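Note that one protein chain of the assembly has been removed; the remaining protein chains are unaltered in position.
The block that comes next holds subunit A.
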Amino acid sequence: MSLKDKLATSYMVLENQIAKNDPLSDIRSKAIQQFENQGFPTKKEEAWKYTSLNSVLKPDYNVFAKKEKAIEYKDVKPYFIHDIETYKIVFIDGIYSSHLSETSHEGLDVCLMSAALSKPKYKEVIDTYFNKVAKEDDSLTALNTAFTKEGAYIYIPKSKVVEKPIEIIHFATGVEDALMLQPRNLVVVEENAQVQIIERHQSLTSHPVLTNVVTEMFVGKNAVLDYYKIQNDLESASLIDNTYISQEGNSNASVHTFSFGGKLTRNNLNYYHKGEYIDSTLKGITILNDKQHVDHYTLVDHAAPNCESHQDYKGIFSEKSVGVFNGKILVDRIAQKTNAFQQNNNILLDDTATINTKPQLEIFADDVKCSHGCTIGQLDPEALFYLKSRGIPEKEAKGLLTYAFANNVLESVRIPEVQKRINKLIANKLGINLGLDF
């Protein structure tokens, strides 16, 4: 039985399980229909030209984890940002873990999607925002919508500046031979509010895991959203991340994606502008080796005048890894005075790695400044020689230069502890001691 058929059957099971008064029943049935019509995307589609899901779809995934397995904090401590206080929403095999989590309802809501869906007091928010920015005709997003069950629900009311970051972590323990997870997150940041969020998916065993996550975020007027995705999973895990951000006037939203791990990772990152003077930032560092595959697919839809977007993705590839970058900037007719910048720089460390990049501009307004730059190159031999002549071994010298190459993406990370953590991950990934103070 193919995964598609399995999902269709599982949906019927789910339909019987969920409550009669499920507020999503219409949305769900429409979504599953959409998925059944379209199926999983294939390389024939332009958006998936360089990424094939075939190998990822092969294992016989369990769609719902049947067994529960508890994990101790000490076993998973390294995966948390532990030097600072944070709110934590932790899931184990897709199920909420209350003892690892630290949620809150005081002045804001940091809790669960399942709670938000079942309790009447959240109904208004769910009705206003749920599935409103997610792309309905995207088959993977539709699949997630149909199976919406659990995930993070974050609501920041007007003018609330959240004092500590929120961590969303999904662990897969390997109780099932192969597991498919479909978390669904909703983040609403009201006017003048500010929040920082860190998201991570982590598998703890070598059993295959496929995560198809959808995150919808609504950023109100003058609000600030700062989002960090740390992707450093085991090589048995694959991730399809679908993130949709809707921004109101004068808001500021930034997403940093750090991709170092996983077998196959696909990041669909979409920004939609709903007002003027919006600032959007999309940045990423990708360091891959050993047949890994990461595909960044970004869209910034400039639909209003006087907005800005900044994109900067750095990639470093070796050992049969494949990097894909497809950035699309769309400037609507009315979006005059748009400033859109896009930058994609890549380094290939050997001849077995591949980089496919397609920075795309579609512009319908005349008074705009849009530019994109894309480079593929290698480390400067003269710089390397300079370092070596000062007694730094080749491996460290290369590491230092590579680190420097990626560094300006790190500079815009606003949580020092996250910056440190990423530094450490980069050093590990490059197999060097940077000699920097972590």
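Just so we're on the same page, contacts are C-beta pairs under 8 Å (C-beta built on N, C-alpha and C of every residue); 3 or more make two chains touch, one makes a residue touch a chain; residues count from 1.
In this section, contacts and distances are computed from a predicted model.
Per its UniProt record, the hidden chain corresponds to "Fe-S cluster assembly protein SufB" from the list "Cytochrome bo(3) ubiquinol oxidase subunit 3", "Transport permease protein", "Phenol 2-monooxygenase" or "Fe-S cluster assembly protein SufB". Only one of the listed residues, A:V76, A:I198, A:L348 or A:L430, touches the absent chain: A:L348. Between the chain not shown and the residues A:S55, A:T128, A:S159 or A:Q360, the one that touches is A:Q360. Contact with the chain not shown here comes from a single listed residue; of A:I126, A:I376, A:L401 or A:A427, that residue is A:I376. Listed for subunit A, the residues touching the missing chain in the whole complex are 46, 333, 336, 346, 348-378.
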